[in-house]
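Only a part of the assembly is drawn; its chains keep their places, and the rest are absent.
Order of writing sets the chain letters: A, B, C and D. Residues in each chain are counted from 1.
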Amino acid sequence: GCGSSDPLEEDTPAAEESGSAASDAIVVGSQAYYSNEIIAEIYAQALEGAGYEVERSFNIGQRDAYLPSLESGEIDLFPEYSGSLLQQAYDPETEARTPDDVYAALVDALPEGLTALEQSTASDQDSYTVTAAFAEENDLEEIGDLADVDTPLTLGGPAELEERPYGPDGVKDVYGVDVAFSATGDTTVEELVAGTIQVGNVFTADPRIETEDLVPLDDPEGLFLAANVVPIASTDVADEIAEVIDPVSAALTPEGLVSLNVQSTEDQRSPEDIAADWLAENDLA
Amino acid sequence: MGIEFRSASKSYPGGAKAVDDFSLHVPSRTTTVLVGSSGCGKTTLLRMVNRMVDPTEGAVLIDDEDVRTRDAVQLRRSIGYVMQNGGLLPHLRVVDNIATVPVLQGAPRRQARERARELLEVVGLDASLAERYPGQLSGGQQQRVGVARALAAEPNILLMDEPFGAVDPIVRAELQRELIRLQQELGKTILFVTHDIDEAFLLGDHVVILDHGARVVQQGSPAEILAEPADDFVRAFVGMGGGRRELTLRETDGRTVVVDGSGRVQGVLKDATG
Amino acid sequence: MTWVADNVGLILQLTAEHLRQSAPPILWGLLLALPLGWLAHRSRVLRTPIVVTTGLLYTLPSLALLPILPVVFGFSALSEANLVVALTIYAVAILVRSVVDGLDSVDDDTRRSAVALGYGPARRFLAVELPLAGPVILAGLRVAAVSTISLATVGILIGVTNLGYLFTNGFQRRIVPEILAGVVAVAVVALIVDLVLQILGRLLMPWTRATLPLQAGAPA
Amino acid sequence: MNLLLDALAWLASPERLSGSHPLPRAFAEHLALTFGSVAIAALIAIPVGWLIGHTGRGRGIAVALAGAARAVPSFGLILLLVLLVGVLHKVEAAVIAFVLLSIPSILAGAYAGFEAIDRRTVDAARATGMSEAQILWRVEARLGLPLLVGGVRAAVLQVVATATLAAWVNVGGLGFDILQGIQLRRFDQVLGGAIAVAVLALVLDAAFALLQRRAVPAGILASTSRRPRRASRTRRSTEKEALTT
């Protein structure tokens, strides 16, 4: 098998990309998450508008999968979420919780070759969310209120939530809430609505919080870190592209991000169209 | 009485007529042999009798009754059928193969098996073979089991479709002798198909030579046919074309040998009674 | 269905990507399976290990194989090579069997006949056994091609974008037509490739359909 | 090698018996999904396959449909069905996808089993006076069994491997550990989960191989052990001769 890997590797995009990165194209990456892809597309179009040559390397999976490529310079720019990146990649034990603290900690924690550009006010952070009906019935406002619910609770979320610091163990430690866990993956909201789980790990920018009448519970103890949208760039190009990207971050508001998501899921528009319109609306085109 | 073909024809979809207007009377308790080259329609004729094939025109009658008035499955159970390879069911033991039809007809299995064992002897096989599977028998043995199975339901009619075609010449000769013996004992109405003219002449009381479309070229007793071949086709078929049946005598080493038209020695004259 | 109409370009582009990614594993699979199958066919000692090992590969779940490959082979986690290697492994698993069966299916009389004519071993393999094993190998190749194309969609789980993108993206956005388009596009691509292989087989192996029209169809 | 050892350690760890997805339960779920789907597929495919095999009709259509079914990507189909029928029926959605995945192999096994029977055998059965139902049940079904079991075996293997995808929609089974491992970059867990699936597949494969052997009628076994074996030995050594020259 090893002998045959050489010819195979020749035509891999990774090899091409590192070659073309040298030839000045900016490689923009994104997670395999539609909302993240829209932000990445906005970066890409903004850069193109500013005359950069851009290569898109979108939908490249989970953080741990793409981070090495980002650090190695295969990818030049990536829309990230401050708290998630900090906690999952660089400092699981961090005490920072507020947007500014987290951002500061992240800037410190980032390795040599990576630079965090200005963060945006828009955030898409983890939350513990319940249906409005359930919240009303049990008088829920913050996560800690779940401890008083006398029926057994099941927490739904992606498979890895089980092992995260803010997972079932975290909520027990911080709020004294006992929950069972169910790996609901991409169907968390559906299961929440269907009642098979009572608490869901939902991203705060998910438009269905609005449309499905869900309530993210308050997190006074800081179980979750702030997760503001922050562009992570290769240090090589960071200064150069900051001129283009910083205004984008400045223009991206929390409501704006939800609205971008709504355009994707409700209006079923393509990321290109959404990005182009948004840039035009914000006079960034 | 016996089997009667009345202007029977059969066309298969998309093919020419396999059997074209065939008429023949097969008398009870005789052996009639249909002989002809490959594809001339012999099998089709045979199968008309037990309704494995229904004629597209004309009719086949058994004891003056049109077979089409009878239920095909019941009819088949009442007629013995022997195929080229014995046609045994490979997953049943010899004894159960033989007992197939009686069991299908509702006979108690035990009794049917007992009878099957008796039949093994009738066809000249050792009773010890009863518990074997067909795959454990030689070709010749399988053939005998096929005959035994055909006899199991005590049919009046036996249809035999090239039953000895697949066994080697020595075994074949033995099986032929055995069949002659059996027929002398049992006196069934046998309709026998072969493409070997020698076999036809050996076994048949009556021989029917067929050309394509089951056209009857000549019929009669073996001696009649040999003495007066109807035409060149028959002549060629019975081997006279190559001179095989035109024999002369020659003296060799003080014996009289019989030599055919191409100079091949056919045998030795036992005693030269004119 | 307006989603489909609005995104024809995307679908076509992903389809092209998909084909580009699936073709090499199919070819590599065949190229690797031929010598392996030949060895297994030829050597009694190697036969069982080869057939069992390749059969075992087939039982590895793709979901697991894909993320493990970069760790084992040291590819970049983003490299398309991961998908290509994984799919090649599955193709080999299917094809080795077919190659063995195909070579086994060559009539011994024909093989002997070739020996008697004076074919040397290598020439006999290339000019007689391989072509005669062709129909069975082709049948395996068709299965391998269809399953490779269908399996390639899992690539999206390790960051390789192809038609599988429509599944995960459509699922996140709750756009049924998007997923449906992906499913249909994959099936259509697979069936077209299957058809092409079938036609190719007919062109390359004309003798397989050359039989006597009636004589062959005579009833038993 | 290290990774493999880690994976084995992961598998052997006592923690596998606790947590939200204990390994024994995952095995049970995986098996239930597999056998449930294959059983449903068998109920559909066997009668249809037998009918095709017995009558010789409809083979073209069946082959085409089975080909199309093979071409449908299971992953996409599961996601599609979950969206369509809703999360409350996600198990059904996954089962439908796996049924579709199983049908082609079982169908092919069913009719190929009939087709592989010497036509003279069936002909003989008919000529001795068996009704069509008797032929189908007493002769064809019996003689076609080994290939049918082979078809079921192939279906089971495919479903076992593919059922890992069901974890994506939270249906359980051994896929969960793999999926969670991927997200957490815990490769010992990913490989451990993969090994668990592979072992399950191998055990089932071996069981079915045994079943397939048992399905061969005694008469066929007896004859192959007597005659053709000699023939095949003859063949092999002639080949060796040819090899050496």
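To be clear about the criterion, a contact is a pair of C-beta atoms (placed from the backbone, for glycine too) under 8 Å apart; a residue touches a chain by one contact, two chains touch by 3 or more.
Computed from a predicted structure; not experimentally measured.
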Response to the item:
Expressed with the labels used here, the whole assembly is A x1, B x2, C x1, D x1
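Just so we're on the same page, only the chains that are shown with their structure count from here on.
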Fill in: Middle chain, criterion being Cα centroid separation
D
Worksheet item: Between chain A and chain C, what is the gap in Å from one C-alpha centre to the other?
Response: 38
Practice prompt. Return the distance between the CA-based centres of chain A and chain D, expressed in whole Å.
Written response: 40
Worksheet item: Multi-chain contacts in chain C: which residues touch at least two other chains?
Response: 67, 157, 168, 171, 174, 219
Practice prompt. Would you please write down the residue numbers of chain D that are in contact with two or more other chains?
Written response: 82, 118, 120, 123, 167, 179, 182
Item to complete: State the interface residues of chain B toward chain D in the complex, per the touch definition above.
Response: 47, 50, 52, 73-78, 81, 83-85, 87-93, 100-101, 104, 132-136, 149
Worksheet item: In their complex, what parts of chain D are in touch with chain A?
Response: 19-21, 82, 86-88, 90, 167-170, 176, 179-180, 182-185
Worksheet item: What does chain C use to touch chain A in their complex?
Response: 2-3, 6-7, 10, 24, 28, 32, 67, 73, 75-81, 84-85, 156-159, 161, 165, 168-169, 171-175, 178
